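Just one protein chain is left out here, and the rest sit where they should.
Presenting subunit A:
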């Protein structure tokens, strides 16, 4: 060989984005809603949920699974996998990888995170179990409601045979799934389809959530989810999610596809369920770990996508964690929480934030935090309208109800470091 190609170290480059969210069922529609601060939280309309004390959520409406997914996958899967398969197909298209059989199936893997599972499917089959008897439970109950279903079905549907994984965790698992994908890329897999989708708005799934004191049961959609304010009263759940195509940056260059962003650093910690005061240190350590891995200084962070739990002590812990980890820069850096406009889709929430971060960097705008107008913490929270800014590096934060904390550093385009 006379020519020598300069190969950079293997890095996890985002080359495809797929979104199925309450505020948009494509990345461009999602960005339009996010950047304009459009709120879509509304009264829950899903069947069988009207009598429950949870009133407001972010629903993915007019999602036509039958138009997007083949019957044989539909009968086997819950709504959360429908979202995941639809988002994965969008991401693969965006990355120029289509949906046909891949030429090198072992070079593509899948990892998803799930925290709610297939409650709607599971409830239907369990109702048959006690209503009619075990003989009336369909065999796909054995796979459809488990957290792993989406990873498996995305792999089967597209013929992928690379390394697969499932993060069965709380909200922060969405960021952990991205870290797993980045690790698989570094270890030699060319491409990973990664992300999370959830469908927690069904009777059984909603009842499972009612025990969380962090859940907002406020009935006015504009008032139900207002983190960082003195009126914070919990979070509003959402359904939907996002899947990304992440591939080795060298591979992306060889294929001639643009690198939209690079997963530069991640770290996760655990401080215990609902121990929000303690999450301060956990989140601060996660931020420092993510910065370390990214080789980034606090001043390099141009925007923070906050976890924004909406519980006063959790909000305080997050604001303090940002200050602890970023120092004086923590009070200057723009912080945003676009999820106040469409809800918190459990494991999918930080993946949707990561998508918003990539789009924000591409558009040079920090999107606003809908429904939040007056905060009681020492943060530069972007409110009312998007703020133009040159954005090269974003920090995405996530905490889960079970006590996980995670931070992700994302760089615009192909990271030089």
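What we mean here is this: a residue touches a chain if its C-beta (ideal position, glycine included) is under 8 Å from a C-beta of that chain, and two chains touch if they have at least 3 such contacts; residues count from 1.
We adopt the following convention: contacts and distances are computed from a predicted model.
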>> For the chain not present in this complex, what protein name does its UniProt entry give, out of "Ferrous iron transport protein A", "D-inositol 3-phosphate glycosyltransferase", "Acyl carrier protein" or "C4-dicarboxylate ABC transporter permease"?
In response: "Acyl carrier protein"
> Which one, A:28, A:70 or A:292, makes contact with the chain that was left out?
Replying inline: A:70
> Given the contact definition stated above, which residue among A:45, A:142 or A:230 touches the chain not shown here?
Replying inline: A:142
>> Across the whole complex, list the residues on subunit A that are touched by the chain not included here.
In response: 70-76, 135-136, 138-140, 142-143
